[in-house]
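Note that one protein chain of the assembly has been removed; the remaining protein chains are unaltered in position.
Chain nomenclature is as follows: A, B, C, D and E, assigned in order of appearance, with residue numbering initiated at 1 for each chain independently.
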Amino acid sequence: MSKSRFVVAKTGDVAPGTSLRVNAGGRDIALFNVSGEFFALGDRCPHESGSLCAGKIVGFAEADEPGKYRLVRDGEFVRCPWHGWEFDIRTGKSWCDPEKSRVRAYQTGVAAGSDLVEGPYVAETFKVSVEENYVVIEI
Amino acid sequence: MNVPLPSVTSAQKIGIVDCDIHPVQRSAADLYPYMSQRWREHSEMFGPHIRQGLTGMQVYPRMMAAGQRADSYPAGGGPPGSDLDLMRSQHLDAVGVEWGMLVALSKGGMEERNPDFATVLSHAVNDWQRHDWVAKEPRLLAGVVVPQEDADFCVKEIHLRAQDKAFKQIIISPRSAEPLGRRRYWPIFAAAQECGLPIGLHPAAFSGGAPSTSAGWPTYYMQEHYAFCTGMQGNIVSMIFEGVFEQFPNLKIALIESGFTWMPAMCWRMDAAFERMRKEVPHLKRRPSEYIRDHFWFATQPMEEPENPAHLPEIIEWIGWDKLLFSTDYPHWDYDDPRYCIRFRMTDAQRSMLFRDNARALYGLP
Amino acid sequence: MTRQLNRHVIGRADDLPPGSRKLVQVAGREIGVFNVHGAFYALANRCPHGGGSLCEGFVTGLSISAHPGKYELVREGEFLRCPLHGWEFEIATGQSYCDPKNTRLRTFNASVEHGAELVKGPYVAESFEVKIEEDYIVLDL
Amino acid sequence: MQVRMDHTIPAKGAAVGLFGGAAVDSDVHISVPSVKALLPYLNQYWRQQFLTRGIDRLSWNMTSDPPNAPITARPDRRPTSGRPGSDFSILKEKHLDVFGPSAAIANCIYGGAALHSEDMAAVVCTAVNDWIAAEWLDRDPRLRASIVVPLNNADLAAEEIERRAGDPRFVQVLMLAMGEQPLGKRAHWPIYAAANRHGLPIGVHAGSLYQHPALAGGYGSYFLEDYVAQAFGFESCVLSLVSEGVFAKFPDLKFVFMESGVTWLPAALWRFDKTWRGVRAEVPWVKVPPSQIVRDHIRLTLQPFDEPEGAGRLERFCEQMKSDEMVLFSTDFPHWHFEGEAALPISASSPLARKILWDNPRGTYPRLNALSPEIAA
Amino acid sequence: MKLPFKGVIDCDLHLPSPPTTALLPYLPTHWRDQLETRFIHKMNFQLTSYPPNSPLTCREDWRAKKGDGESDLDRLRRQALDPFGVDIAVASLLHGAIALFNEDMAAALCSAVNDFVAHEWLDPEPRLRGSILITGQNTDHAVAEIERLAHDKRFVQVILPVMGDMLPGKRQMWPIYRACERHGLALALHAGSTYRFPTTGSGWPSFQVEDYIANSAGFENAIVSLLSEGVFSECPNLRVICLEGGFGWLPTLIWRLNKEWRGIRQEVPWITRQPGDILRERFRFTLQPVEVPDAALIARIIGHIGSDDLLLFSTDYPHAHFEGVEALPDGLPEALIRKITRDNPLAAYPRLSGGASANQPEKAEQRS
Partner (left out) sequence: MSIDVLEPQERRKSGGALQGLGVVDCDIHPQFSTPGEILEFLPERWRDYVRTYGGFYRQPLADTLSHPRMAPDVARADSWPPSGAPPGGDLAFMQKQHLDANNVEHGMLMPLNRGPGNQRNLEYGAALATAVNDWQIACWVERDPRLHASIVCTQEHTPFALAEIERCAPDKRFSQIMLPPKSLEPLGRRRYWPIFEAAQAFNLPIALHVGGINGYPPTGSGWPSYYIEEQHTNVQGMQGLITSMVIEGVFEQFPKLRMVLVEGGIAWAPPLKWRLDKHWKRLKSEAPHLKRLPSEYIRDHIWFTTQPLDEPPEDSDLLETFEQVGLDRIMFSTDYPHWDFDEPSFVAAKLRIGPEKLRAIMSGNARELYGLS
C-alpha cells in the first residue's frame, strides 16, 4: 500500500516540548516537537488506549544503583495519561515492554509552504500559505 | 533466709492501706477450676495471644530477678506473689498492712486478643481472687479485672462483681488499643459510676500493641520503665479532653505505679493548651486541672526521690495531700517499704491521710 | 579495750567458703557475713535506701563499659545488689556504687581467728562451741 | 556441575530414605529448649545479666509460634515434654532416617531475636549459633543450619555472619518476614553485603516480631489469622526487596522464603509487573519486570504448600512463574502440614520432583555443593 | 511581661513554609521532574502537628493579610525581630518533607529547604541563624547534608522532630550526632511528630490539643533515650536543644531517672554518672510555651531542676502563646531574664558562643 503524505500542522503550532493531536487520513495522531524535531505517534496507548497527547512529556529516570538518580533524554519520552506507561517519542516503543507494547510511529517531515502549494497536499483540508513551514506526516 | 523484722514504726502503728499488691498464679492451672474444659484446652493448646512478639511477657527483661524482689521467691516454688503465707509474713504482717488492694495483672485477659478467651480469663481471675485470696485473707480486697477492649462484657462483669463486697475497684489496662478517653470505653465508665467503684489504672501488658513511646519502641528496660509515666499521661489527657468527666461526674480514677510528681506540670500544660484550643473541645466546661483535682488519686510507689527530699512535699502540696494513696507494689523489685520510703517530714494528719485515710475514703473501707 | 568486749564468734570459717554468705543475728542486729575471695566482710542487713534485706541480694561483679554496646564484667563476686531496687554495694567497703557519698552500708570488722586463740578469751560464752583446732569468724560490734 | 540422580524410589525404610538419599530438606526446625540452655554460651557479663535479672526464667516463646498449637508439631513429632523441635532423637529417628535427605537445613526461630535491646539480641543470636553447632551439627553430618542474626541492628548481624562464615555447615542467614522495617530497607543492607561476601543466601522465615500488626488493619483476634497473614508478610517482602533495589545492589544474592505458602506469588507478581510499568520512574534501578527479578533471585520452600487437595497447583505454579527452579523441597519438620510421608504434592519420579528435591536446593545454596561427595558425581 | 532590655537571643522562631514550587529551583533535575509530573509541587506539605489555621499555630494578629503586599521577611522583621529587640534569632523551617517515606525524596527536599532558607532568609537578614533540616530515617543522607552545609556558620543547629521515625538515642542515629559534634552544631529536637507511631503509648487520641500536650511526653522519652543509649558517651560535647516542649516536667524526669539508674545501671553500664547531671550539662530548653503558670512557680521549678542554666528565651513566633510583646512570664527577676535571654543561649550553642555577637545587651528605653 503506497504511503500518503498529509500536512498536519504549521511548525509554529507545536512548540518545542509540546504535543498536538492531529487527524490524518482518519487517524488520531500525536505530534511531538522534541527540541525542534517532529515525531508522530498514533494517539492511542496500546495498553488501554489512553490519548498520548494528554500525557506528560518527560525525561527518562535511571539509576546506577538504588538511591543514585539521573534524568536523561529530557523531553524524549511521553507518559500515558492513564497508567503512566513510558514511550520513547522517537520510536514509539514502550520502555518497559518494547516487544509487545509499541505505538505506531509515523514518518514526519517539515516542508516549506512554498513547496507544498505546488504539490498534491493542497487537497488536504489544511490551508497552506507559502510563507510558513509545515509538518508533514507519511501514512 | 528470713529473719523477723525489727522495730515497728509509725507507719505500722496507723495501719496502712497498701493500694498495690500483686497476687500471681503459680501457673495457668490455678485458674482452671474457674473455667470450662473447652477453655482449659484452649489455654494449653494456644496459650495467650497478645500483641507482642513474645508470650513470655518480657520483651524488655527486667533488671532484678525477673522484675521481682529477689527475696520474694517462695521457698516451696512458684513465682513471687503466689504464696499467701509468704506474703503475710514478708509483707502484710511485717509492715502492718490493714487493707491490701489486689491488682491482679497476670493472665487477666486485659491483653488477650481472642475475645472469648479474654472474657473467660477475666471471669476466672476474678473468681480466683475471690476464692484463693480474699476468702483466705480478709485484709485483702479484690479489683475487678476486665478486658477493656470488650466494653459489653466489662459492663456485665462489673455489675456482677459489684454485688460482692470483696471487690473495691475496677482494673483496666492503660495500654489499651486506643487512648482510654475514646468513646468505645465509655460503657465501662458508666458501669463504674453506677456501681460506685473507682477505676484503677496500673501500667501493664502490651494490650494495644502500640509502642510504649510515641517515637517507637525503646531499646532498654530503663526506657521502658520510664514510659510507664509518659504512657499514663496520654491516657489522662485523653480522658479529660474527650469529656469523660463531663459525662461521668462521679467517676473516680486511681493511678497506680505511674508516678505522680509529673502531675502539676501536666496540669499547667493542659490548662495552657486548653486556653488556646478550647474551641476544639467545646464539651469541656472546666479547666483540665479541675477535673484532675476532682477525679484522680495517685498511688505513691515508686516513690520519687528528689536530690533534695524537701522538694517532694512541695509537689504533694500542689497535688493535694488528700489525693495520695500509699502503695508498695509487693512483690515487685521496686517495692516501697513504708518504713523507709518517705524521706521528708509529715504531720500526723498528713501521715494518716497518706498511709490510710485517703484510701479508706476512696475505696469505702471501714 | 571495750571493743574487745563486743566480739562475737559467728561460725566456722570452713562453713563459709569463698563466694558464700551468711545472715546472722548478733546482739539484736542482723548482719550479713560474706566471704569474698577468701576475705571476710560483714555488712548490716538493711539497705539504707529502701530497707531491703541485703543478704538476699545477688553477689555479682561490676558491669562497666568502655563504650555503648561494649560490656565488661569486672571484680566478680565483690559487689552486692539489693534484692529490692537493685542498688549495688561494694562488699568490702559498704559503699554504694552510684551514690558513694550519701549511701553507705554499715560495715563491721570481720576476722578469722584460730580456735586455740579463742578458747582462751571470754568468747566461749557465746552460744558457739569452739574447738581449738579450727578457724572461726569473729565479728567486732 | 553434574548431578547423578536416582529416579527410582527405593523401598520404604531403605537406608537411602524416601527420596533416594539425594534430597535436600530446606526447612526443618530445631528449638532452644529453654533460656538456661544458652547459659554455657554466654560470657561473664551476660551470664550474670541473665541470672540476676531472671532472664533464665523467661520462656521467650514467640507469639507467632505457640508451642502447643496443633500446627506447630505433628502429634507423632511432638516430644513428650519440652518444645517441639528440641529433641534430637525425634529429628533423627522420625525424620532424617525416614526421609533420608542428604542434607537438612535447620532453622532455629527464636524469640531472642525479638528483644528490643540490640546488644542482648545479638548476644542471644551468637549463643544460639554456638549452641546449634555444638548440640546439633556436631551430632549428625546431614544437618546444616542457618545463621541466626539480630534483626534490629544490621552491624551486629553482619559481625555475627563474619564470625560464623568460616563454618561451612552454616549455609544461609536467617531473618523473619515481619520485623521492624521492611526487608528491603537500606538499614538492612549490611546484612546482605556480609551474606553476599560469603555466598550465603538470606533465608526469610515466616514469623513476626509483632512490632506491627500482621493484618494491616490492626490486630485480629486469632492466631489462625496471623498464621494466614504470613503470606501477606511475604508479599510485602517481595515488594520491598525488589522496589528498594536489593537485587540491583547485590545481583548475586538469593533469598529463600520459608514457610510462605507459595501459591500466592503469581497473582502478586501479575499486579506488581503491571504497576511497575506505570510507576517505574520512582524506582529507576528496577530495570526489568519484577517477575523476572523474583524468578532470578527468590526461592520458596515447599511446605506448607497452600492448595486445595489434589489440585496440581505445583505444576501450575511453575507454569505461571515460567520457572521450575523456584521451589525447594522442605518438610517444615516438625510442623504439621501433611500426613505420613506425603511431603511432596507431585510424583517423586517426575522431572519436576528431581528439580525440587535436589537441583534447586543445590543451585540455591552454594555451600551444599561441597557436601556429600558420594552423591555429587 | 515585656523584655526589659534589647539584644536578646530568640532561640525558637519559625519561618513560614513556602509554596513547594518555590523549592523547585533548588532541586536536581530528577527531583524537579518527579515533583512536576507527580504534582508534588502542588502539595503543601502541611504537617498534621501544626494545622495552619489553628489558634495555636499562628497568633491572630500575626497572620498575613491577603493583599497587603508585605513580604514574609518584612513581616517577620516587623512582628518578631524588631518589637522584641532581638539580636539573634535561631530560626527553623519545619517542612513536611521529613514526613515522606521515600528517603531520597525527603533528603532532596530537605536540601532544597536548607538552600532556600540560606538564600531567602539568612542572606538578607543578618539577625537570623538557621537550622539544618534533615531526614532522620536515613543517616547517610542526613550526614551528607550536614557536611554540605557545615561551612556556613549561620546554621547553628541540626533539627529533628521529637517524635520521629525512631527514638533519637538509637545507634542508627549516631552518625548524625558525630557530625553535629564535629562541626559545633547543636542538635535541636522540636515538638511535633512524623506520626509513624501513635502520639501516645496507648494509641491515637481524638483531638489536636491532645497531640500537642503529648509533645512533653515525647520529649521525656527522647531524653531518656538519648541518655540511656549512651549518646553522650559517644559524643560528650553534643548539646541538645529541646524546642517548644515546655520544662515543667523536668524535675520529675531528673528524679526518676536518677533513681532508676541506681537499680538499672548495669543494663547501660556506659552511664557512669547521674543521668540528671548529664541532663543538666547537655540539654537546654526553650521558654515558650511556658506552661508553668507564674514566676514564683517557675522559680520553684528551676529550684527543683537544680540549675538556672537550662532555659533559653524563645518567642516560638508565630505560634500563639502570649499577647503583645509579653514574651516573658510576669515577675521574673531581671538577673534570671538576663541569663535566659542572653547568657544561656550564648553558652548553649557552640556556634553562638564563638562570639557571633559579642555586644552586651543594652537597656531598652522605658516603654510607656
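Basically, contacts are C-beta pairs under 8 Å (C-beta built on N, C-alpha and C of every residue); 3 or more make two chains touch, one makes a residue touch a chain.
Fair warning: this is a prediction, and the values are worked out from it, not measured in the lab.
Looking at the complete complex, one finds that the omitted chain is in touch with A, B, D, E. Contact with the undisplayed chain is limited, among D:Ala134, D:Leu215 or D:Val288, to D:Leu215. Annotation: of D:Asp97, D:Glu225, D:Asp296 or D:Glu325, D:Glu225 touches the absent chain (contact as defined above).
Taking the complete complex into account, E:Pro51 is the one of E:Pro28, E:Pro51 or E:Pro83 that touches the chain left out. Counting over the whole complex, chain E has residues 37-40, 42-49, 51-55, 96, 98-103, 105, 193-196, 198, 203-208 touching the chain that is not drawn.
Seen across the whole complex, the unshown chain contacts chain D at 69-71, 177-185, 208, 211-225, 227-229, 231-233, 235-237, 239-240, 243-244, 261, 263-264, 266-268, 270-276, 278-283, 304, 306-308, 311, 313, 320, 322, 336-337.
By the touch criterion stated above, the residues of chain B touching the omitted chain are 41-42, 45-46, 114-115, 149-150, 177-178, 182-184, 279-280, 282.
Please note the rule applied: only the chains that are shown with their structure count from here on.
Counted as hops between touching chains, the shortest connection from chain D to chain E is 1. The chains touching chain A as well as chain C are D, E. When every pair of chains is scored by its C-beta contact pairs, the maximum goes to B-E. Taking each chain's centre as the average of its CA atoms, chain B and chain C sit 38 Å apart.
In chain E, the positions touching at least two other chains are 34, 103, 171, 229, 261, 263-264, 266-268. Touching two or more other chains at once are residues 63-65, 70, 177, 211, 217-221, 333-334 of chain B. Under the stated contact rule, the graph of chain-to-chain touches falls outside the line, ring, star and complete shapes.
Of all residues in chain D, those touching chain B in their complex are 52-55, 57-64, 66-70, 111, 114-118, 120, 180, 208-211, 213, 218-223.
Of all residues in chain A, only 47, 58, 60-70, 80, 83-86, 94-97 touch chain D in the complex they form. By the touch criterion stated above, chain C contacts chain E in their complex at residues 49, 60, 63-72, 82, 85-88, 96-99.
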